[in-house]
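Have a look at the structure below before the remarks.
As you look at this complex, bear in mind that one protein chain is not there, while each of the others sits in place.
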Amino acid sequence: MPSTPSMSESRTTEPVLEVRDLAKHYPLTRGVLVKRRIGAVRAVDTVSFALRRGETLGIVGESGCGKSTVAKLLVSLERPTAGTIHYRGEDIARLSGRALRAVRRNIQMVFQDPYTSLNPRMTVGDIVGEPFEIHPEVAPKGDRRRAVQELLDVVGLNPEHINRYPHQFSGGQRQRIGIARGLALRPEIIVADEPVSALDVSVQAQVVNLMESLQDEFDLSYIFIAHDLSVVRHISDRVAVMYLGRFAETGTGREIYDHPTHPYTQALLSAVPVPDPEPRTRPPRILLAGDVPSPANPPSGCRFRTRCWKAQDRCATEVPVLAVPTGLAGPAAHASACHFAEERAEVRA
Amino acid sequence: MPEPFDPRYDMTEAIAPAGGGGGGGGGGGPVDPAASGPQALKGGSILNGGPPRGPWRLPLPWRKEPGRRLGGPAAPTGRGLWTDAWHDLRRNPIFIVSALIILFLVVIAIWPQLIASGNPYHGDLAKAQDGPAPGHPFGYDLQGRDVYTRTVYGARASITVGICATLGAALLGSALGGLAGYFGGWWDALLSRIADVFFGIPILLGGLVFLSVVTSGSVWPVVGFIVLLGWPQISRIARGSVVTVKEHDYVQAARVLGASSGRTLLRHIAPNAVAPVIVVATIALGTYISLEATLSFLGVGLKPPTVSWGIDISSAAAQIRNAPHMLLWPAGALSITVLAFIMLGDAVRDALDPKLR
């Protein structure tokens, strides 16, 4: 992606979204009429990050790590149990009614499944035009049809197809319709939850390219959530690796992918299949033992310790903070929530 | 696909409806650049209200690529639930037969004099229990009234009760069930328990108790009673359907856009959740008609002088040995009516259930 030095400079200055100690616990209850609380699923626990203008933050993790819950919290589909989400100095986690609606204009979402994210009973024109009906101040009534056609054009669809129904389009085209809908209100931030994982390989690239073009065009900030590390690396400026409700490691794409210091990131990266029978640089694969523990009963201390080959007594008692570990330099010096963070020796060799 | 080649949208052609031919929907011709080209579209950035944030037209790479029109991109089969369902129904003989019977019944319920010129109340005791006679093909009843005329006029009560009770139960049930499914929480729990209570009432016992205190002979107490006992069934279906639809991403998308609950329910949930309710209601209609007849038979439903199949069956039952025709005709009419509605419900269910395709 072409990015001039001045652009990347502006990217490092202006945070549009600041998340502090975000947590979401879903209560586990028992009983039919009178519900007793018997515990909680800690889907997200103390997650903090900042998103700068025009930047893409990728969040990767395996299923059940809480990355989709983060997406729902950011677009206020769920209310956080604790923590703050500041958008332009305002905590949107506390907003409701009119104020929340106003903020929603600026934070939009693109969904995973192009087949269920569009109402099958509405025409493409109605789907893409709905944002204008909900926020009439954005486009005057007479101009809406033209605005919708403009949007379809922008995402690479034929504006003439405004009266067609979603089932008349292929998966990739539907995802474009979903992107057009997300773009309609000219938001600053788009939260994309697995936007390409339901698409075929040959179509995935089209949508990724479209998202990149739109970002440059409209100066969008993306939160790009995916389980596919390759796609995340491709599109993201910064990456957060999530495990069991917490960020394990954050840094730039190069820091995370070429110089990971958290054992989980290292294992994850080594497991990603590469479409190349004889890759040039490839660390030996780390096979993790066992499965991800249940978020209803996460391990004490470091949540990864039950599968970690470096685990010591300290890991069970002391929660590692997400910070730049002392003693690391260069690209390895980025935030990592591990008591024993270090690069793998094999990677360098 | 002999569509003209338009390089700007070479990869973006929507799939034409399979039945409508490739050139359908007006998407066949090249887009007139003067009408929808970038300059026209750009206009004064409508979307922002403020100064334009830059040109809409993007240097997207695939637009520059000289390419050709796609052949036929992967088309998911089907043209939408209702279109597909109608397509199925039109070819289903069961649907056609039952729909014709129902149409006929509705017509004679509104205008019974179309096919029966006599007076259903006029009796000639001298002819009591007589068999068929010229001009009176079904014979006479105990009071010497014409069974044919009474059978024709009896359709009105059955159809009225059936349709009104179904409409009432469907509206009440889907409103309560839909709201419970959408909002959940204590309201949902409370409603489910109330519905359970109504489920627990034995329908005949309830009818005998509730309706025996009513003195009016009109159809409305019966309709009210059926609605009272019928809504929980519909509300369960509606609740389940709404809970399923609510989880779909397009409903989440509407919420992210800031849509109100009313808008979400009416535009996104209701149209997608209504199919199972329609199926259950159509089948229920048949059973409600037979329920009315049962209650009337037991003497707690409709009461004379209202003309109803149930009442006539009740009065004929005692005479079944010496005048079977008195029972046969109203009972036959009732059976055919109930059967027609249940068959219609079955056909609609098959057509609306995508898993059967």
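Read from first to last, the chains carry the letters A and B; within each, the first residue is number 1.
The rule is short, and it goes like this: contacts are C-beta pairs under 8 Å (C-beta built on N, C-alpha and C of every residue); 3 or more make two chains touch, one makes a residue touch a chain.
Rule of thumb we're sticking to: contacts and distances are computed from a predicted model.
When the listed names "Glycolate oxidase", "ABC transporter ATP-binding protein", "Response regulator transcription factor" or "Protein SCO1/2" are checked against UniProt, the chain not shown comes out as "ABC transporter ATP-binding protein".
Summary of contacts with the chain left out: across A:Asp21, A:Glu62 or A:Asp91, the touching residue is A:Glu62. The residue from A:Arg20, A:Arg101 or A:His234 that touches the chain not shown here is A:His234. Among A:Gln173, A:Ser221, A:Thr250 or A:Ser336, only A:Gln173 touches the chain that is left out of the view.
Only one of A:Val203, A:Ala248 or A:Ala337 touches the absent chain when the whole complex is considered: A:Val203. Checked against the full complex, the one of A:Ala267, A:Leu322 or A:Cys338 touching the unshown chain is A:Ala267. Listed by residue number, the positions of chain A touching the unshown chain are 1, 62-63, 170-173, 200-206, 208-209, 212, 227, 229-231, 233-235, 253-254, 257, 267-282, 285, 287-288, 290-292.
We adopt the following convention: only the chains that are shown with their structure count from here on.
A separation of 43 Å divides the Cα centre of chain A from that of chain B. Of all residues in chain B, those touching chain A in their complex are 9, 11-17, 25-27, 31, 36, 38, 41-43, 46-49, 53-54, 56-63, 73-76, 78-81, 189, 193, 248-250, 252-260, 263, 267-268, 271-272. By the touch criterion stated above, chain A contacts chain B in their complex at residues 32-33, 75-77, 100-101, 104-105, 108-109, 111-113, 115-122, 130-131, 134-135, 137-140, 143, 146-147, 149-151, 153-154, 156-161, 163-165, 167-171, 173, 176, 178, 181, 184-186, 206, 209-210, 213-214, 217-219.
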